[in-house]
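Shown here: the complex without one of its protein chains, the others still in place.
So, chain A:
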Amino acid sequence: MAALSRPAPLPRRAAPLPRRAAAWPRRAAALAVEVAGAAARRALLLVVLLAVVFAAVEALPGDAATAAAERGESAADLAARRHLLGLDRPLWERFLEWMTALPTGDLGTSAQGRQVTELLADPFPNTLLLGASAFVLTVVLSLALGCWAAARPGRLTDRLIGHAATASFAVPEFVVSVLLLLVLSLWTGWLPAVTVTGADGAPASWAMLIMPVVALVIPQTGWNTRIVRGALADQTATPHVEAAVLDGLPTRQVLLRHALPGAVPAIATGIATSTGMLLGGAVVVETLFNYPGVGTVLAGAVAARDTPLIAGVVICAGAAISLVLLAADLLRARVVGARA
């Protein structure tokens, strides 16, 4: 896709300034087409995911009616409830209805009979806040650590960062959370152990965000530092970086101005794919810190075996991940296009 949308480089580079200014609207249009194309492709993949989720919920034994059933309920009661929830209609009809309702923000009805949208309206933004803070911190930290290690190849700093990154990316977030909770909260008392929710449904103080964010950041930084370090190592082997080194440019300049731009596509892909891990981890970490996010809602859904609610969360998470992947697609297309 990047190869197709790449603008022809030669005329553009050869064109004198006035003509380039005249070509500006055309380039803006090309950019718009490119963005729309990438967005359409991501949207299509999201629709496929929705179809798979819907089919999975249908194909798996047990539905919302049996999930909410109480002990000793007769088959007739069950059938009545199934009719009430519309589960006795044909599969394609329900799928079509579900899909057409999605753009209006209707995610269906939970097993308890409440609107899924209503159940997720407060918690999902909180989870996004947690995930986005962790994402930004992960990007900054892994770029910094990866560059730092790459500036000292094979030396102690490089090896230490490498080992720490390898060790940390395998550890589940809930284990990191427990260790943080014990050290930072229960033994030293520096940070609050549980999140208290304010009147608006958000955490009452920013200090309550620190530990959940750190618990998410540590494993993800380990993973992404390895990706940044590896991408930079691949770049240092390329002729233009070798030439920059032989020109006697300082290490910092070689790394940031010559190696890093070429490494951006690999880094963007790597970091974008860890969004899913971040959101999944957020769900788990929230449970432990009592953070008012999707994780807390899901903990209830697990007990009630509320599949429609979980499908709703999957859709929201899928949409968020699609957006980050789209940003990575565009970034990659820009960098590759500019360097062609």
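Throughout what follows, a residue touches a chain if its C-beta (ideal position, glycine included) is under 8 Å from a C-beta of that chain, and two chains touch if they have at least 3 such contacts; residues count from 1.
To be clear about the criterion, contacts and distances are computed from a predicted model.
Only one of "Succinate dehydrogenase subunit B", "Potassium-transporting ATPase potassium-binding subunit", "Phosphate-specific transport system accessory protein PhoU" or "ABC transporter permease subunit" fits the UniProt record of the hidden chain, and that name is "ABC transporter permease subunit". The chain not shown here is touched by just one of A:109, A:142, A:220 or A:322, and that residue is A:322.
When the full complex is taken into account, the listed residue touching the unshown chain is A:314, out of A:137, A:314 or A:327. Of the candidate positions A:191, A:233 or A:331, contact with the unshown chain belongs to A:233. Interface note for the absent chain: among A:40, A:160 or A:186, the touching residue is A:186.
Interface note: of A:184, A:284 or A:331, the residue touching the hidden chain in the full complex is A:284.
Panel shows chain A; residues 45-46, 48-49, 52-53, 56-57, 60-62, 66, 153-154, 166-167, 169-175, 178-179, 181-182, 186, 226-227, 230-231, 233-234, 236-237, 265-266, 269-270, 273, 276-277, 279-281, 283-284, 287-288, 298-299, 301-302, 305-307, 310-311, 313-314, 317-318, 321-322, 325 of it touch the chain omitted from the view.
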